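For reference, the structure discussed in these notes is given below.
Removed from the display is one protein chain of the complex; every other protein chain stays in position.
In this document, chain identifiers A, B, C, D and E correspond to the written order of the chains, with residue numbering beginning at 1 in each.
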């Protein structure tokens, strides 16, 4: 179970509110690489964790709980960026209803409104659990497979795309308060990338854990097709690299190249049945 | 651009059709860890690849193209599992319309129908681009971030959850043809896990690539919060591990523990504006 | 079954078409607080209504049918706002294809286009069943629970957020015709808020109907935890209010405060099974 | 920001695991009336709360934080129901892979598998953020309008449908541990229904708050259409009730009946433009 | 605007309620080939219709209005199929809560419950706007392009898949009342297929309307690639048919075969920019 503190994890201030930047921040809240995703992903991985030891369940709870505070910071940042319009706009928009008051009635009115449609009309100038295009977050992005190594790579992937996003937002930010908040979030993403890789290292590293799942006897997989790069170019060419020759990453095989060709035959499905809603010519 | 061969990548045969297993296979077609996902993910990573060299773009195209053939194999497998009903059922169902003919009219009729509702009613006894619960695949699961290392970890994650799924399907399969097809797919997933990790190794390994993105000057991130594990348990306890002490995975820091506490203040948003559709008591 | 009249429920006129306002109106068509939602919600509540009397089924049909006309008015308003461009823009855009013709080719061309992307490209300058960010309406927002009191509160919620939206659109509108249409819709929302609360009053009011469902014997619920406010602040503080002391709203209890603490234990799940696709270290 | 305790809010035990009941519980996790919804709804209402006082922001944080613990309890309950199969099944399934081990290889094998497809194949026998049909939760169901009274009615609606669901699950439960957990959750839903209604009472009750938003001057709405029931039956009949005569609920009007008829005219849209991708006969 | 009649379009009776069949009927309500789709599609085509004449707008309104009654019939049929359980089950389920009461507590209990999860838990034994797998209808399936001929083909497609579905349901039905309702719906789908093709005939038939849109000057399209079948088989083979030789359907060209090969070059995107969140090796 959980407790809260009304104070924020880290200071969030906005000197010059910027509605367009508010919309960009939405990507870090409800985008597929955003904070709702990692928060819920770590929680569901923790709650469903099956292992002889509660250690990883515990660790996941710590970081999942930390992430709630990140959503909170970003939601606060969105609201503050929608809070007041630049002084120069505020005046002329005064007679103009909420939209005008916030955005100013000038030439750019319609365009800026367009950037924050749903935050204004549906959310009342606040953050919403959606991305920068207004698409609501879909919980199918919560990856929790029941395999701890697979989950850790899912988490590295999430924190990698998450830090890429945070860096893009940092580069796009003009407000010092926003840059400070983001320089903190970028740092936390650095740690979280490390943290999930540390679990894999603690579990024996890539060699011990690959292929995932490592509990499936590898002799039951097709041993002629598990370390060869399939070259599908019609002219037979392929890009040489670490993956075309030499020992495999897990040290259990040798990379080779397979010029792709069909190993199977043309499939033949049974004709349609008389009562299956097909056309008469489909019925055998 | 692309070419096709009518023959399958690998043999797909079904001796004893099993409608319930057909539905399970749908997860490997349209589930979030399925083949449509990796196929489209590799294509979009390739088509949007920005780099001084076309090498990784090329490699991605090879594997994306291979994956189309995997969707094809699974779609064929679903159709074959829905193709004919067990002989013992076929007879009594003959007078019974398509559902009966396929499933038999016996006691289990309704239950089995329930397992394949949409494959029957909407797809006409064929595969559909949806998961094992009938949820259509949503393309937001195609992760292509424009950062090659982030993308590689997304791919490792996809192939890890993908191989976990394939192993579960293998363990659930009873038909020899299905087991053979899956033992091939499991092998290809092994290779693909290797392949994406090989790219990271070729790019210098974790040390050279972390934190992702590595083009962001790390001195601009919050250096006091980038290698410390945040402990959020209310009683101050935390699980010790590779992530609480010692050198960080990227060798650029030292892991420490931070007993979490608020570094910010309680946020204060401006009151609602008079014309914003709020209640009167919200207006400042 | 249903009949139609080609005339609109209420006049819809647009003197100065405004493509950006057209997009805002989309929220009232396909937003979660929009008219498709209430229309379909009332229909499904009516069609599934179970009661000894057809009275509420009837009433719901009246208002559901009224709401079709509201979607129609809004769809007409969107089309009219996309119908002709302001005269000053029309001229320079003449040589410029449909987008140019409608929007003008000037500096703001691209921005305004962006506001109506799908209405133009997919809908041909007409309304679509989506919200102001172009997200299609998802029918899971049709709440029809089979419990008449729960449904009435769902309806009050829908009409409350609906009227909030209509007021925001009214405040953003510049065209007299649009203001007139919206002043009518706001009035209908007023009535519908009343109407659903009137049902609750007719059924005996909050006291008789709470807790919902009132057919569950309240002595079967945990009587020690049904009227106490859970305070989760880590420092034990909580906001005092109507909900922390005094008689409960339904008159069946007394509000108290519970300083939250765990009443359960740490959960222990069984370890992963050997054949479940987990990593070997997860297997007990 | 947030803290956690590894212990559960309330005891969760399962004596006889029941995979089918696990799937039913998913509705309370990721259904539209489930706990993820209320948790996130209260958080976003808190984080975006605009008011001269932080009081309601505070209160919302308390209850949002409580709700995380409810998701956790339900996720634990799902995992425990998938944890071990009944002894009688376990034996015969032993040789049969994970599915068999859990479900038994008997006649009902396929049917029960079908009930938990994604929990098994994608989640590894754990809870997932989806409903009882496997549909992932969509965050557009988080209603946070920026209007405190509208939000409170949204919350009453959520807790009403939520308690209806919990009662249905209670009635369907066979396991004493599950019944106990649910009798607690039903009690918390009782309190939460009370709590949001208490806010409305504290704000002055329905009379003071209706119509929502109460900050819009009611004389600007169409005063001839704000308290009349629209009768749309083709034969002119209508169901008499509290909503057809007498004072309105807010005491500001008198209910009447309006035999519906069009107040507007047939709409006429401009013909299609020559360059708009229409057919030639559509172009005026 | 619209009127209603409390009576159904056509009789809907159920002698032997069948919960599993109720779920199958859901496909005809909220499936992509179901009645909500055609109803809303015809309404949005009507409301956005641009033409010099209101004729087609009118016609679409007639049929859209008819379709509301079809959803109503199907929703009624779902509810009646969930209304009462077979007598033999009712008894033993009496002590067993709602699920038991409806389904009986026997061996098949769990399986049948699984088939109607959300109709029971979320809908209270009523129809919901979702398909036979419980996936809510998504309004993006409402095709209304602004081009009357394209729309008519969308409508033919909808009524064709719709009648295929109705036939499958008819073949699966065991209850005489259900068969009668469906034999009526199948007939209406026959008419609607005719009706939309009649519009195309009235507009001049395929020859006059193709290619759609016919208002685009065909000399502006690539005249070397508009009537040739692209053969993509790697071995150069292709299936001969009406589409490989002879006059084109619109009489404006001659079908030929093009052995596919690239007409373009390998694309070269610019390298990643230094500040774009890419890896350092991607930056040119």
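Here, contacts are C-beta pairs under 8 Å (C-beta built on N, C-alpha and C of every residue); 3 or more make two chains touch, one makes a residue touch a chain.
On a predicted model such as this, the values are computed, not experimentally measured, just so you know.
Considering the entire complex, the omitted chain makes contact with A, B, C, D, E.
Only one of E:71, E:178 or E:272 touches the chain withheld from this view, namely E:272.
Counting the whole complex, the residues of chain D in touch with the unshown chain are 164-165, 167-168, 171, 234, 275-277. In the full complex, chain E touches the omitted chain through residues 3, 5-12, 32-33, 55-56, 58-59, 61-63, 65-66, 73, 76, 79-80, 83-84, 97-98, 101-102, 124-125, 135, 138, 140-141, 143, 145-147, 149-150, 153-154, 156-157, 160-161, 163-164, 167, 170, 183-184, 186-191, 193-195, 197-199, 201-202, 206, 210-213, 216, 218, 220-234, 238-239, 241-243, 248-250, 253, 255, 260-267, 269-270, 272-273, 275-278. Although one chain is not displayed, its contacts with chain C can still be listed: residues 1-6, 48-52, 54, 97-100, 107, 110-111, 113-114, 117-118, 120-122, 124, 130, 133-136, 145-149, 203, 209, 212-216.
Note that only the chains that are shown with their structure count from here on.
Among the other chains, A has the CA centre that is most remote from the centre of chain E. Computed centre separation for the pair chain B/chain D is 27 angstrom, with centres defined by C-alpha atoms. Inter-chain spacing, taken between the CA centroids of chain C and chain E, is 25 Å.
Taking each chain's centre as the mean of its C-alpha atoms, chain A lies 12 Å from chain B. The residues of chain D that reach two or more other chains are 1-9, 32-33, 48, 50, 54, 58, 61-62, 65-66, 76, 79, 97-98, 111, 114, 122, 124-125, 130, 133-136, 138, 140, 145-147, 149, 161, 164, 170, 212-213, 216, 232-234, 260, 262, 264, 266, 269-270, 272, 275-278, listed in rising order. If you draw each protein chain as a dot and join the dots that touch, every dot ends up joined to every other dot.
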